[in-house]
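Omission of a single protein chain aside, the complex is shown with its protein chains in their original locations.
And now, chain A:
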Amino acid sequence: MNSVGEGCTDLKREYDQCFNRWFAEKFLKGDRSSDPCTEMFKKYQSCVQKAIKEKDIPIDGVEFMGPDKEKPDS
């Protein structure tokens, strides 16, 4: 799967692979040790956050979780 930032796809895949392994082999089995992918995630984030800003994707200010799901009518 690709990243929204064309240049971030390799970093994303590397992180995904690390995460999916931890998720299946540790997290779902009740192992509470934290995931070993933090460094990869940081590198991937610095890339993808830049891409989001460049493409002007309105990530901030979106709140759709929680009991208060009402959105103001525009």
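Keep this in mind: a contact is a pair of C-beta atoms (placed from the backbone, for glycine too) under 8 Å apart; a residue touches a chain by one contact, two chains touch by 3 or more; residues count from 1.
Methods note: contacts and distances are computed from a predicted model.
K.L.:
Among "Cytosolic 5'-nucleotidase 1A", "Proteasome subunit beta", "PRELI domain containing protein 3B isoform X1" or "Protein-serine O-palmitoleoyltransferase porcupine", find the name that the UniProt record gives to the complex chain excluded from display.
P.N.:
"PRELI domain containing protein 3B isoform X1"
K.L.:
Residues of chain A in contact with the chain that isn't shown?
P.N.:
Considering the whole complex, chain A reaches the absent chain at 1-5, 8, 12, 15-16, 19-20, 23-24, 27-30, 32, 34, 41, 44-45, 48-49, 52, 57-59, 62, 64-65, 69, 71, 73-74.
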